[in-house]
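The next block holds one structure in the form of structure tokens; read it before the comments.
Excluded from the complex is one protein chain; the other protein chains are retained at their positions.
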Amino acid sequence: MMETAELKQQVKEQIIHFLNLTTVKPEDITDDEPLFGEGLGLDSIDSIELIVLLSREYGITIQDPKEGRKILTDINTMVDYIEKNRTK
Amino acid sequence: MSRIFITGMGLISAIGDSVEENRDSLINEHCGIGHIRFYKTAYAGKLPTAEVKHTTDELNKKLFGTPDPSVTRTSLLALHAAGEAIRDSQLPSKEISSAETALVGASTVGGMCLTDELYHDARARDGGTPYLSSYDYASVTLAIRERYGILGETATINTACSSSANAIIYGARLIRHGFAKRAIVGGADSLAKFTINGFNALNILSSKICAPFDRDRSGLNLGEGAAFLVLEKEEDLNGKKTYAELTGFGNKNDAYHASSNSPEGQGPYLSMMEALERSGLGPQDISYINAHGTGTENNDETESRAMLRLFDQVPPFSSTKSLTGHTLGAAGAMEAVFAIQSLVYQEMYPSLSFQHPIPETGLVPVLHYTRHFIRHVMSNSFGFGGNCSTLIFSKS
Partner (left out) sequence: MPYFHQSVCISPQNSFPETDLSRIRESKNNWLEATEPDYPGIPAAVKRRMGKSVRMAVGASIPLLKKFPPPDGMVIATANGGMEDCIRFLNQIHEYKEGLLTPGSFVQSTSNAAAAQIAILTKNHNYNITHVHRGLAFENALLDVVMLLKENPQAGYLLGSTDEISAYNYNIDRIAGWFRDEPVLNTGLFEKPAKGTIAGEGAFMVWMNNERTAAQAEMMAVKTIHTVDPGLVLKTMEKFLSENLPSGETPDLVLTGENGDIRMAPYIDIVESYFNESVPVARFKHFCGEYCTASSFACWLAIQIVQCGFVPPLLIKKKGSRSSCKRILIYNNYRDIQHAFILISAVERV
């Protein structure tokens, strides 16, 4: 099983790659910084893209977009959910 | 400025092959949304759509006798509706083909309805399908141009779901500026693997029949079809029958987000406002609205808010998309025809599947076919990219 710190780093890299955040580096994203709105400045299309990321990379299916938004609050919530629910 | 009148109309959709068939279905609440039968997609049986009830081959045979293999379904729908509009206008073929006739089409899918063929051709090293020159949006307009040999100004517009409303506006302006004597204007789109996957990826397709303006609405249903209108100016009418006058139009941008409206519906508000200003009418003069009403969470609430901001008392309104599905680039022209029919027959059409109003806005659409005095009717079309357009038709 991957260490949490390692998983966080991996998720950050995946987010950057998936959303083509060319000017952002993994160390620029702090674990408790909001991904949407103020923090990283992501929007509703990004949230759908991240749900696809969770599915493709970790085999996690999220049916309800509202639930998705809670999971995608910040890196901490995302990684926490991945650790508990990943199927791959 | 010349006054612009509608002298011909043609329409094909999931609820009928002609303007009159569509009206019958609207009156009798015949919803055209159902299981996918005519195009290939993994969503058949899962996501309902509103298909025109003919195979592409049937449409092709009907229009060409011997099917022309290079004509796409989108173009066939366009040819069908444009043909009805042209016959209806009773303009002789010499006038239709003349350099004084403008043709303005609109499409958001164009030949990409052939999703698999496009995928193949984009990779092909040689060979290829018969559709190599038919994938773009213009192919739809060019098919009509070709059939009637039209020599006048020809344009194709793509402003997403408001495309054919803008085609109507552009055609009217070409006439007013003297670049055309008459204009054939409208739009067409057909169902495609491409769009059903695109809209589904955005989480805005409903797995149930759509319920515009309902509290529990869960998204839109895609539809297909085409609608065309013939526009002529007052000076050229010579006592000819007209259906309505195009008295106002607005084109504004919401300037908020690529795929959703601003919370207060600023673009929709401004476009309705501009149409009113242009027509010289006040909000109280509008008897009935054919709303954009897609059935998505975002559209119906923001459109409602925009209507509440503009009207002291919101006039009766319906979303005919609850019968035809959302026909994208065809929707503006299709709903223009419905709006004009409501003027001609003094009636309002039902908005189906509605149960509870949206709590924040409390608006209730027209639920059943109703006879009603209508002097001026408004038709809204809002698209991705914030492209909002509004048309106002008045009794001629």
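Letters A and B name the chains as they come in the text, with residue numbers starting at 1 for each one.
Here is the rule we use: a residue touches a chain if its C-beta (ideal position, glycine included) is under 8 Å from a C-beta of that chain, and two chains touch if they have at least 3 such contacts.
Source: prediction; values computed, not measured.
Student: Out of B:118, B:275 or B:289, point to the residue that touches the absent chain in the complete complex.
Tutor: Hidden-chain contact among the options goes to B:118.
Student: Check the options B:158, B:221, B:242 or B:279 and report the residue that touches the missing chain.
Tutor: B:158
Student: Please identify which residue in B:197, B:218, B:298 or B:370 touches the non-displayed chain.
Tutor: With B:197, B:218, B:298 or B:370 as choices, the missing chain is touched by B:197.
Student: Return the single residue from B:142, B:168, B:188 or B:291 that touches the missing chain.
Tutor: Considering all chains, including the one not shown, the answer is B:142.
Student: Applying the definition given at the start, please give the residues of chain A touching the unseen chain.
Tutor: For chain A, the residues touching the absent chain are 18-23, 41, 45, 48-49, 51-52, 55-56.
Student: If the missing chain were put back, which residues of chain B would it touch?
Tutor: Interface residues of chain B facing the absent chain: 41-43, 99, 108, 112, 115, 118-119, 121-128, 132-133, 135-139, 141-142, 145, 150-151, 153-160, 166, 170, 173-174, 177, 179, 193-194, 197-198, 200-202, 251-259, 266-267, 270, 383-387.
By our rule, only the chains that are shown with their structure count from here on.
Student: With centres defined as the mean C-alpha position, give me the chain A-chain B separation in Å.
Tutor: 39
Student: Which chain A residues qualify as touching chain B in the complex?
Tutor: It is residues 43-45, 48, 52, 65 of chain A that touch chain B.
Student: Contact residues on chain B for chain A in the complex?
Tutor: Where chain B meets chain A, its residues are 201-203, 257-260.
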